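Showing just some of the chains, left in place.
Residue numbering begins at 1 within each chain, and the chains themselves are lettered A and B in the order written.
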Amino acid sequence: MLCFESDYIEGAHEKILKRLGETNLEQLSGYGNDPYCRSAKEKIRKACSCPQGEIFFLTGGTQTNMVVIGAMLKSYEGVVAARTGHVSLHEAGVIEYHGHKVLELPQHEGKICPGELEAFLEGFWQDENREHMVFPGMVYISHPTEYGTLYTRQELGELSGICTKFQIPLYLDGARLGYGLASRDTDVTLPLIAQYCDVFYIGGTKVGALLGEAVVFTKNNMPKYFLTIVKQHGALLAKGRLLGIQFDTLFTDDLYLEISRHAIDMAELLKEGLKKKGYRFYLESPTNQQFLILENKALEDLQEKAAVSFWEKPDDKHTVVRLATSWATRRESVEALLELL
Amino acid sequence: MLCFESDYIEGAHEKILKRLGETNLEQLSGYGNDPYCRSAKEKIRKACSCPQGEIFFLTGGTQTNMVVIGAMLKSYEGVVAARTGHVSLHEAGVIEYHGHKVLELPQHEGKICPGELEAFLEGFWQDENREHMVFPGMVYISHPTEYGTLYTRQELGELSGICTKFQIPLYLDGARLGYGLASRDTDVTLPLIAQYCDVFYIGGTKVGALLGEAVVFTKNNMPKYFLTIVKQHGALLAKGRLLGIQFDTLFTDDLYLEISRHAIDMAELLKEGLKKKGYRFYLESPTNQQFLILENKALEDLQEKAAVSFWEKPDDKHTVVRLATSWATRRESVEALLELL
């Protein structure tokens, strides 16, 4: 079976496993208070050109959104997000369960539009009844988005400017951040993200780690007693070293970007191969997630030999499926898939 | 100043004040355990032709939505509502604050469409990823809606059938229920609502009472220990008699419907007068809320002598305003307003 249904079907990069083995019997303090966590944080601050960055390691994307959004919003505030944002649709209502509304904006290939954001915020502040409504307290974007698309430097700058104007933080969900940074078609870098966003996270689970996401607060704005807040969400790992060692490895010798680039190479190989064969894509994605339009019959045949993700049905005869490559995708698998299709 | 901005600008119907005075020094048990509450419940059960109805009195609409929706949903469920539903927009996020997502459907003059509801529910149950999503656990409608419109008997039946099929309760927000029942253009009655809805409330605050809403559970489905749940939301009144006496009065000799009819008469008088003068309405409302389209300049002039509610701006030159009549609106006020316009 060829597996392209997601980017979290393998374990971890071999260098990570190796480091876990080497350090296994060292006796280290718990809860992130160990030298590997400290070293990883220092390397991330450097990679972000953000010396004042405050970093905390968590275990998964939904958990990270839960903790960060919950910690930064006031009780009467909600988070603004695209209708297709991960927090809007695919996190089992974790934001609402913790007390906050997701204020949905239209999505454009997974992205929100700066102009629409500004109009929404202005509309709110001009509404005489706003005290009976949910206050917009934060803007959430994912980069890459759930459709594999990327914001441009220009768009990020505009979003950042709007958030500054309305004095609310801009939060970037980087569950697949490596694949965004390594794209051949982006002008966005890690330092730029650290400059434009008030808080963001660098995804590990989908980019080489067993588990783990690194939250970066960029403006001396980590909420007070954040460790307690994390604990209160059941999200504090006793053996924090498990996260520190992984991120320390990923941010040594540019490993994070290097393995991300491999996923992009595999995605481009796949995309070009399929285009040559006349396949159409649902949209143009410059990252590791590709959204292919297949005739229903072709999909049925494919599924006997390859695993892909159902995405949506544009019409009765066709289906959009997602193919995801990752740091672990082998070239032979891509070639075999191209043979199949 | 002529006041048409809402239907809660006066106190209570004189018969209510009279009863409060007459019973004032009787010594009665607290928390709703008094003969006036019992009598009011019995009268409401009769008016609903619902002998098994379980009734609880609360103090306001948002509070009622908070308690009922919170008590009936499981933690992983959300409530389906129109995008313009009161719970979606104008309750400061009370539903999300208490842990549940409002799953928004398109609105059609304030109403949800049975076909769209069914498609949404079917889509959810067919989605392979539904365990990562919010489960639709209840359907919320308002009747009259926030735009003054009414569901038909046919529509209510269809909504009820769909809820039965998917085994989720149908909840009707009747903050202005009297004005819906007394409309000249409705085939919906209180017994019909009790038959089709699993739970609904009869609004008192906007229909003659100082405060108070009567929740009716129609299918032996009042949540266990509901009094404790109410208390836990800070919504249990020590002097429950204050609510019981008011509803007992409103449901004596049909007072609730009688005073609602007066509001409808005043709304019709206003509507006809304005139509004669060539004014246009944003939509056709058969209840006490009327949505008038005014040129901006005309609105400015009007506001010097009359209070109305801003609703929205259909274009740069016009404004939609809401005019609300109520049980207390005097004919002379309507006539004076018609003179002004």
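By definition in this document, a contact is a pair of C-beta atoms (placed from the backbone, for glycine too) under 8 Å apart; a residue touches a chain by one contact, two chains touch by 3 or more.
The model shown is predicted, which means the values in this text are computed figures rather than measured ones.
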A student told that 2 identical chains are shown should find the copy number of the whole complex to be 4
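Throughout what follows, only the chains that are shown with their structure count from here on.
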When centres are defined as mean Cα positions, the distance from chain A to chain B in whole Å is 42
In the complex, chain B touches chain A at residues 75-76, 78, 89-93, 95-102, 104, 128-129, 131-134, 310
